[in-house]
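I have a structure I would like to understand better, so I am pasting it below and will then ask my questions one at a time.
Only one protein chain is missing; all other protein chains are in place.
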Amino acid sequence: MMDVALFGAGRIGKIHAGNLVRQPGVRLKYVIDVNADAARALATQHTAAVADADAVMRDPAVRAVVIASSTDTHAELILRAAEAGKAIFCEKPVDLDLARARTCAEAVHRAGVTCLIGFQRRYDPTFNAVRTRIDAGEIGTPEMLVVTSRDPGAPPVEYIKVSGGIFKDMLIHDFDIFRWILGDEARTVYATGSCLTDPAIEAAGDIDATSVTIRTRQGRLAQINTIRRAAYGYDQRFEVIGSKGMLQAGNHRPTEVTASTALAVGTDLPEHFFLERYRVAYANEMAHFFAALAGGTAVRTSIDDGVKALELADAAMRSWREQRIVEL
Amino acid sequence: MMDVALFGAGRIGKIHAGNLVRQPGVRLKYVIDVNADAARALATQHTAAVADADAVMRDPAVRAVVIASSTDTHAELILRAAEAGKAIFCEKPVDLDLARARTCAEAVHRAGVTCLIGFQRRYDPTFNAVRTRIDAGEIGTPEMLVVTSRDPGAPPVEYIKVSGGIFKDMLIHDFDIFRWILGDEARTVYATGSCLTDPAIEAAGDIDATSVTIRTRQGRLAQINTIRRAAYGYDQRFEVIGSKGMLQAGNHRPTEVTASTALAVGTDLPEHFFLERYRVAYANEMAHFFAALAGGTAVRTSIDDGVKALELADAAMRSWREQRIVEL
Amino acid sequence: MMDVALFGAGRIGKIHAGNLVRQPGVRLKYVIDVNADAARALATQHTAAVADADAVMRDPAVRAVVIASSTDTHAELILRAAEAGKAIFCEKPVDLDLARARTCAEAVHRAGVTCLIGFQRRYDPTFNAVRTRIDAGEIGTPEMLVVTSRDPGAPPVEYIKVSGGIFKDMLIHDFDIFRWILGDEARTVYATGSCLTDPAIEAAGDIDATSVTIRTRQGRLAQINTIRRAAYGYDQRFEVIGSKGMLQAGNHRPTEVTASTALAVGTDLPEHFFLERYRVAYANEMAHFFAALAGGTAVRTSIDDGVKALELADAAMRSWREQRIVEL
Partner (left out) sequence: MMDVALFGAGRIGKIHAGNLVRQPGVRLKYVIDVNADAARALATQHTAAVADADAVMRDPAVRAVVIASSTDTHAELILRAAEAGKAIFCEKPVDLDLARARTCAEAVHRAGVTCLIGFQRRYDPTFNAVRTRIDAGEIGTPEMLVVTSRDPGAPPVEYIKVSGGIFKDMLIHDFDIFRWILGDEARTVYATGSCLTDPAIEAAGDIDATSVTIRTRQGRLAQINTIRRAAYGYDQRFEVIGSKGMLQAGNHRPTEVTASTALAVGTDLPEHFFLERYRVAYANEMAHFFAALAGGTAVRTSIDDGVKALELADAAMRSWREQRIVEL
């Protein structure tokens, strides 16, 4: 039985807890959260104990930690867990500060511990099938990528203020998809954007709609379009064009009902938001983490992937702010 | 230049006139209609003359006639045109009376003239592609057929009274599709139905919704479902299942616009009705007729096909009325 | 904690076990199977004990039984469980013999126990959404139903021989869907069929392709088309036409990937078979059972529904064998 500690008993922490306890040979031992009630409730539900970080790091029975607490706690917890020799499953991003993220990566490598960063989209059946089929040669050499990434609504401005901005908060996933699908690194990044949906976001120094263009070392092209508020819901698609064809990853819907009335032929809106859309991805991600631990194999989304995505987010932010093309 | 006479200057007559004058080497010489104004207007539009049937049949320059007048005139015009040695393009059905339709077929065969019955669906790009792909072996041996055939609304009861009933008026097309797609003949026919949309139709001795099942000589199965009033429009689909797969013929839409709003993801309703849906089919059908005439080749929809479809309509009507399975 | 016993440790038994142990306040106490190894393996996985039926029926702590053993054991287990006052979750069909199924229903009613028959399709998100939207009036009065029900391949002939035939084995689900969606009862049933895929099925006295037509008391029409082997997989669709529109329940796919190559634009085949297609339905069904137990509310799929579907299967079988329309 492998004992695990979970940091964070919020929305995403609960998802991870539910998936964690279904892994064979894995036991949730501790739940840690600054909100004592939340920690207690989640711990009780899964017959775990409430603890603090010190106790967790000291307990040699704890072989792995799952970090689902707020972003500003990620780096310190990674550093401590790495030092304590524990395997790490950490929600994205590693940190909002690139230098600090790199420090974490170095610590992880030095300690030689397994560290998975929660880019759950790589574990989604649809997204993963695209990658598998590219690898199988179905569309020849990938040449262009168009990513559509739209949220059903903007979060509260209070959240936006501490989010690191749209590039680090929202597009960080898309930058990871870009690297994973094209299998190439950026040479130039151009980002522009606007605040189209809520003036309060602009007042907070952020934008809510962006267009990002990446040209890779091999001359491939990627476009990302993002908006914080799509009236029709959570829109997560991408398409990759290769020399022999195109693969498109489409939205998932709650049901496969089609309604034909006097007005239109209608189907469901996309799955409401990330918790619904990536439900299977979160489960696969957790299973992958423990399978990698058991097998001593590499994880699909390493801390280096976390750093690389952050580099792109950083470059995009500079491109937008300084209104120039940024070279990497 | 081949001279042609057109009987009928109504809705479908106008369609045929428009297609006719686009055929290279073909000239519309006469238009005949009991409605003199309609005949004159259509004749003027295409620089043709108004005439009566006697003049047409006597004129040796008239090589072909297009019969788009009311159903009760078809048989006599076919008989006269065949006797006069003219090629015949006749709207479905040959006649509402099976014996009379057979007499027409015999006359056509005796005269050795080309005779195309207007089962325009066989000339539709989508429907025809299904048949071509079946012939190419894409789904192996065809085994089952499901035909959906729904109108956007019932015609006036006055029309229904002289229509020959739903089986001869509406399903005649579906019976032809059945024979064409499965390439097999019916052994048993079972039809049931109801009057669901308008009590006036029932009062007129007809029904507006039917379910027909055909079992073929080779044991294949076909289902046809029909309703006079589909709130969402003209719904014309079929699917054929074979040993290696399935081919589905779907509806055509006016545009390829998809709208995503807070309520649903919506696409266009199907093309409004048969004039829109089969616009290309009508054009192809006319081109096929003159190509067959020019090349001396057989037409795709012969008068025998017209008789066979009527036999099925007759059998279905008896099955429904007598509430029994009819053997053919 | 509510103790439950599970009869049957085969394919479907394992599914039910997995869903059962996730219900809050529910414990799997016993697993019973004629295959001792299978019983032991499943019991061990869920920390349950292996037992026999006598022990289960005697144990007052066992509040509910889940019957997922072979069809020929259903009736006796239902009778014993009812007599012992235990709630019953039983896989379809109640029994292959209609009289025996009715005896079971009477016993259940006499004992006043909750009894859910496993028509899992009613718990499927897509199918259930259709019913909910009909109830909400979205398509007005339902008038016609077309059910497509095709398996990816025929089972071994040894199974077919004890299956009760295609109508009781395969269409039993479709008969239940018919009653549930149209909310009406059959007045006449007509069934025809053929053996198209495997002569061994015919030799066993069964068929592998059917067409069934039902006319209801209110004159509504339903068509069911079924085949044991669809080369492209498990095809489970239906569409219901009402006075104001149509609702269609489509297939589910493993992923939402679309591939465009020089040959075609392609999407995934449907989910492979019922275990994949109805994974969520099975989970919802089990949750519904225990929620009904907890709340003392009626189950969505009662033993009377089980009997009614069997009546239809029986009528269809007679219609096919005697080549006549059967009145109910």
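Descriptive notes on the structure:
The letters A, B and C name the chains in turn, as written, and every chain counts its residues from 1.
Note that in this section a contact is a pair of C-beta atoms (placed from the backbone, for glycine too) under 8 Å apart; a residue touches a chain by one contact, two chains touch by 3 or more.
Predicted model only: the values in this text are computed from it and were never measured.
Touching the missing chain, out of C:1, C:34, C:265 or C:294, is residue C:265. Residue in contact with the omitted chain (choice from A:227, A:249 or A:281): A:227. Residue-wise, the contact with the chain that is not shown comes from A:150, picked out of A:131, A:150 or A:252.
By the touch definition given at the top, chain B reaches the unshown chain through residues 125-126, 129-130, 133, 138-139, 244-252, 254-262.
Interface residues of chain A facing the missing partner chain: 139-140, 143-144, 146, 148, 150, 188, 190, 192-197, 209-211, 213, 215, 219-223, 225, 227, 229-232, 235, 241-246, 323-325. By the touch rule set out above, chain C reaches the unshown chain at residues 230-233, 235, 259-269.
Here is the rule we use: only the chains that are shown with their structure count from here on.
Compare each chain's C-alpha centroid with the centroid of every protein C-alpha atom shown, and the nearest one belongs to C. The two copies, chain A and chain B, are related by a rotation of 180°, based on C-alpha atoms and rounded to the nearest 5.
Centre to centre, using the average C-alpha position, chain B and chain C are separated by 42 Å.
One finds 57 Å separating the Cα centroids of chain A and chain B. Shared interface positions of chain C, i.e. residues touching 2 or more other chains, are given as 139, 244-246.
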